[in-house]
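Complex shown without one protein chain; remaining protein chains in place.
Going by the order they are written in, the chains are A, B, C, D and E; count residues from 1 in each one.
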Amino acid sequence: MNTNGTEISNGAMTNAHWNLDHIVAELRAARSRVRQDCVEKGDREMPSREALRNIIDGFFGVLFPDHFGLPDLTEEGIDYFVGHRLDETLRALSIQVQRELQFSCEATEDHTVKHANKAFQITRDFASRLPKIAALLESDVRAGYQGDPAAKSIDEVRFCYPGVTAITHHRIAHELYSLGVPLLARIIAELAHSATGIDIHPGATIGASFFIDHGTGVVIGETAKIGERVRLYQAVTLGAKSFPMREDGALVKGIARHPIVEDDVVIYAGATILGRITIGRGSTIGGNVWITRNIPPGSHVAQAQARAEAFNEGGGI
Amino acid sequence: MNTNGTEISNGAMTNAHWNLDHIVAELRAARSRVRQDCVEKGDREMPSREALRNIIDGFFGVLFPDHFGLPDLTEEGIDYFVGHRLDETLRALSIQVQRELQFSCEATEDHTVKHANKAFQITRDFASRLPKIAALLESDVRAGYQGDPAAKSIDEVRFCYPGVTAITHHRIAHELYSLGVPLLARIIAELAHSATGIDIHPGATIGASFFIDHGTGVVIGETAKIGERVRLYQAVTLGAKSFPMREDGALVKGIARHPIVEDDVVIYAGATILGRITIGRGSTIGGNVWITRNIPPGSHVAQAQARAEAFNEGGGI
Amino acid sequence: MNTNGTEISNGAMTNAHWNLDHIVAELRAARSRVRQDCVEKGDREMPSREALRNIIDGFFGVLFPDHFGLPDLTEEGIDYFVGHRLDETLRALSIQVQRELQFSCEATEDHTVKHANKAFQITRDFASRLPKIAALLESDVRAGYQGDPAAKSIDEVRFCYPGVTAITHHRIAHELYSLGVPLLARIIAELAHSATGIDIHPGATIGASFFIDHGTGVVIGETAKIGERVRLYQAVTLGAKSFPMREDGALVKGIARHPIVEDDVVIYAGATILGRITIGRGSTIGGNVWITRNIPPGSHVAQAQARAEAFNEGGGI
Amino acid sequence: MNTNGTEISNGAMTNAHWNLDHIVAELRAARSRVRQDCVEKGDREMPSREALRNIIDGFFGVLFPDHFGLPDLTEEGIDYFVGHRLDETLRALSIQVQRELQFSCEATEDHTVKHANKAFQITRDFASRLPKIAALLESDVRAGYQGDPAAKSIDEVRFCYPGVTAITHHRIAHELYSLGVPLLARIIAELAHSATGIDIHPGATIGASFFIDHGTGVVIGETAKIGERVRLYQAVTLGAKSFPMREDGALVKGIARHPIVEDDVVIYAGATILGRITIGRGSTIGGNVWITRNIPPGSHVAQAQARAEAFNEGGGI
Amino acid sequence: MNTNGTEISNGAMTNAHWNLDHIVAELRAARSRVRQDCVEKGDREMPSREALRNIIDGFFGVLFPDHFGLPDLTEEGIDYFVGHRLDETLRALSIQVQRELQFSCEATEDHTVKHANKAFQITRDFASRLPKIAALLESDVRAGYQGDPAAKSIDEVRFCYPGVTAITHHRIAHELYSLGVPLLARIIAELAHSATGIDIHPGATIGASFFIDHGTGVVIGETAKIGERVRLYQAVTLGAKSFPMREDGALVKGIARHPIVEDDVVIYAGATILGRITIGRGSTIGGNVWITRNIPPGSHVAQAQARAEAFNEGGGI
Partner (left out) sequence: MNTNGTEISNGAMTNAHWNLDHIVAELRAARSRVRQDCVEKGDREMPSREALRNIIDGFFGVLFPDHFGLPDLTEEGIDYFVGHRLDETLRALSIQVQRELQFSCEATEDHTVKHANKAFQITRDFASRLPKIAALLESDVRAGYQGDPAAKSIDEVRFCYPGVTAITHHRIAHELYSLGVPLLARIIAELAHSATGIDIHPGATIGASFFIDHGTGVVIGETAKIGERVRLYQAVTLGAKSFPMREDGALVKGIARHPIVEDDVVIYAGATILGRITIGRGSTIGGNVWITRNIPPGSHVAQAQARAEAFNEGGGI
């Protein structure tokens, strides 16, 4: 390309010249530096976020065929629908599981076959847990109906509530996480996060009859443990208080650092609960409070108490 | 299937066996328990979230044809566009209204015809309110332009602002709510919630020239009443303070339990206002404050005052 | 239409009569009032949000071809993919740039040609900055991996983290903003806001190695300046404290009114920092604190201190 | 619009003025004349060609699940696939059947219910005939494999041969024709005609083991009757010789006017057989011959004989 | 790439190497030779076949809104539909017209503006002819109903008959051809050819009440002229007898070389009529005949006569 720019005055786009070769080379240079850490692993395929979105849609249909399946399923047709949707969704999941397995380690020819077998086995195990997931989700939906005076019907809760969307994603993601495919689990969790503003790490353990109302801004950390019949409102954080570092300055990964919330706890909007502490059974945590120490069973923690605690504690974050 | 698992060693997916019959039967068992409460009602079709998304897109096009219609509408063509889009959108809405009517009560042959007639009438009434909605939305867009120093133009506000997205959904949803189709209204509200992080219950009453800036985390409850020229920022809650229970332990549904916000009030980010209290005309509520009692007209409530109040009040949540 | 309503009893929808002519005329009347302020500008096309969504997808593919390009790119094929995707994405961007240029000023025949040339030049300049953007994003991804103990791999951060989604959109939007197409920039920012709950105005200046964890509810204002190696958590606000008005009551637009955050600062969840103040290098700001004055370098600000400050300051919001 | 055309010189499309009102009015005038013959019938919906295309795809999947269903069906999953696909395809067909019933006669409120019931019954009868259709198509596919030396496998015939495409459409269309929905049948026949160049009227009766090779240009008329094991090549016509008129000059509709082709007949490319004549069992009709009289069983008719016949017969067409 | 092929034994596709650079270079070399004849014209965009398919669908909807528009248009909504569909279809057509104008001659900056204006004018002229086209098509549909004893209703003819599909395309294409955009016209003609097997060159002139039954294999040449109330059957050719060459051996283009068919002629299946001859008013041409000389009005030409003629004429083709 000449440098006096005259090509621009001749009809705009027609001779457009983006300097493609140069930019592509620069991007390649930037990219090469990035991929040095996996150069020994050969080419691998990333799981597909779009495929996982469809897989989740598939499981929503399987779990709630009247609400997320087809609008006019008859009693005669419903099992054919469920069976077929399940079959194709599991098949699609198996492919993504295999991609994660290959992505996270070397993929030689032998490994490809092993990964296919392992992906099949993981998917099959996951399938066998679907009825348990279905039962838990039933308990969650009922908890939502009972916990929200604005809920007009069970169906409204099941069909509309972002808290139900989030916990459905989570219960699927958590099983995948525990079966050894944490990247798929995380992608699914982020699909829910994007749709609902509720950010539940797939590692979190959550009991039956769980309900989050409104939900935007909720954060539940990787090692949190939540009992049965727990209810949360928007902007509640169950987070870590601090991150231990190794001697080399890197964060220590994987240690238990998020709260334990026992059965029958209610946590109102904006409450922040940090660190490996326990909120005792049956407690109520008021809105916007800030808690960094254990709360005994049956407590009612409101603003004033929490503030006092915060004042005393001083330098915590 | 044989039980020694050898099918797995023969070529991965080819003989894959998910145990479909067993899982389908278990899911059916789980499902049967769920549907017992509507067994007397016959088969019914759920409204379609996807259809409602398209319907909302249709009304966005009808209401703002230059921004959400077609990019190159001429003066000559615009009314044809609006009329045609309106016609097909109303028809699509009427089908969804009929589904909600059928879904919420017994659908015999006679009822089907009655529901179709009632759905038509509801849709027709809704259509007649569209010009009023259009005028309110004009006032909202202008309020956004006047209230945000970052707004470069009216068009930027109309086209980009999530607060405008949310209030447009709400004004449509609120009319449907008041016309007797609360499930459709709720689905529409949750579409906005998912897209913007702003959660306005379709039952809430909101006056002209309303503006929410940023908006993520805003929650406005079912029985809230908001006057004219009110401005909110992100993470504001207009919520309920407590939920009265019936003797049987179930929540009492439908009673007025959310704030009344009078004309010309501004509420800054993160403020939490709970219960059937009144924020008087012209007041300003500071960021992150926590309010559970009436505020007289013309007040300026900031952190310190609110904290003091909270300390005094003690055990409320 | 006759007025006794008998058309309703004849077969529901078949004679449906929405009163289209009347509603279309009313909507036209409402619309006419709106467009009076641009009547002298001739017909113009709005940029397309859908087109920009595809353009952003295109740049994600160009910048991270292994993660957002195609799942099975070989070493041989990757530059062809990048070059082709870049070419078609730049072409699509150029069309949207031209639309914004035409939209924001008079479009006569001469201007159309000028706008096409200017759009080409802006797009070309943008293209030349892509390698710089790629390098910054690399630093951001590494910062995310180092800053989150839950991160299992660099790839998980790049592929799943909403903070990475948001900063990728922002770095693209910010260049467009600085090249003179603020409406496109704002639409892109709102795409990220909708997907992640993170609201970064495209005018904000952000240094390398930036990381936002969880992110829902974060707001970063138009004139904020953020240094290198800064880390934020969910619901952090870097906002304006007050909006000066002109004598006629309109807001003064464009003045510096948001914080400066220097290098190596960490700001925990829910902190609110307002006004043109400076958070000094290396400081840590605790969760939920409220700051409206300068913080010296190396500070650790936690709840108690912040509360005291708030109490003292009194009437500020 | 002004009449001096100056709008054209101002920037091409921007003020484009198609004279829409005028053209729409003229088209309405043209259209009104057309619809006078059905004005007494009320508004009706046409069947949808696109819906029928999908319905046919559905039945292809049901009938040949390995070839036109999903590529990787397992033994375990195949019946779920078939049952579900069948259920949704029958439901879609039932809607189209109802449209044809309503289209062809007055649609009052009562009739709508009757039509729905009748449509359900027709669809149910059709469903019960699917196994018979499947068996006939098996015989057709085998006939194709046995009759074409270029056929490499049964699967190639089933998957690729336009003759199989055409007869599959026909066997479906013919059942619908005989069940009283000739318009749907005709649309299906034309879908095959468009895809293959083979034009079989749905009224034609065709026995088992039927094969058309190449097929382009084949025409088989409404009242043709074809026995078992018949084989045709491209451009064969089984047509009418003349069309009796009524006294008023209109054609008499519905009388038997096309050939009867008995079992085991082969008809080579380009042969034209006209009128209600019989081609006797086991005959072979050579390419390009022209036949308008009965052919006894076991005949071999070639060019010379046919020419001679044509010369003798003189003025017939 | 190494040459010992070992990359193939390492996991199939993973290191796949198509030798892209080499093939791309070879294809470029082949391509360069091709484009030498238009190198002086600058870059130009081809019209889009897919866009034209949508444009034709648009005009089908405008011309037959009850059949190819929307299935449930009401009297109130139909003109809005027609007006809007017409507006967007004309806009889309105008873009394609501009592409053809630019494609067929030099596209400098000035020319671009001129082409846009000319494209607008051509499209506007085309629009003004649509009512005439609608009236002709009405006559064609009625001719089909009257001419085919198998036609059950006017609607079946309008909706299903390939002859109607073909003539609708032709009447649109012919107007475009006569307005100076022959390439668009040809693409439209080939869309019809592909769908119906009927190949009518857009240059052919065809009077009202035209009907082609079955149609596969019909060919009508560029300079053919067909009167009113003419009926054709499948595989009729109205072709050229010979192609005069220039001294340099190139064909002379554009001279009248196809038949003139006067009013009220019927031509049966497979007849071949070649050269600039005239088939006189009211004649009937029998199936499969071969005609290369004028036929006087009122003739009945059958096989024998035609053969005799062919024998006499000898060496013609």
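The rule we apply is simple: a residue touches a chain if its C-beta (ideal position, glycine included) is under 8 Å from a C-beta of that chain, and two chains touch if they have at least 3 such contacts.
Nothing here was measured: the structure is a model prediction, and the numbers come from that model.
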Worksheet item: Pick from E:Leu73, E:Ala127 or E:Ala235: which residue touches the chain that isn't shown?
Response: E:Ala235
Worksheet, complete the sentence: subunit A residues touching the chain left out here are 13, 15-18, 20-21, 24, 72, 74, 76-77, 80, 109, 113
Worksheet item: Of the residues in subunit C, which ones touch the absent chain?
Response: 70, 72, 74, 76-77, 79-81, 83-88, 91
Discussion item. Counting contacts across the full complex, list the positions on subunit E that touch the omitted chain.
Written reply: 8-9, 12-13, 16-21, 23-24, 26-31, 33-35, 37, 43, 45-46, 48-49, 99, 103-104, 182-183, 186-187, 190, 193-194, 197, 199, 201, 203, 216-217, 219, 221-222, 235, 237, 239-240, 243, 250-255, 257, 270, 272, 274, 288, 290, 307, 310-311, 313-317
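Here is the rule we use: only the chains that are shown with their structure count from here on.
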Discussion item. Let me spell it out: compute each chain's centre from its C-alpha atoms, then which one is farthest from subunit C's centre?
Written reply: D
Practice prompt. List the centre-to-centre spacing of subunit D and subunit E in whole Å, with centres computed as mean CA coordinates.
Written response: 24
Worksheet item: Multi-chain contacts in subunit B: which residues touch at least two other chains?
Response: 13, 16-18, 20-21, 24, 72, 74, 76-77, 79-80, 83, 86-87, 91, 113, 197, 216-217, 235, 270, 288, 307
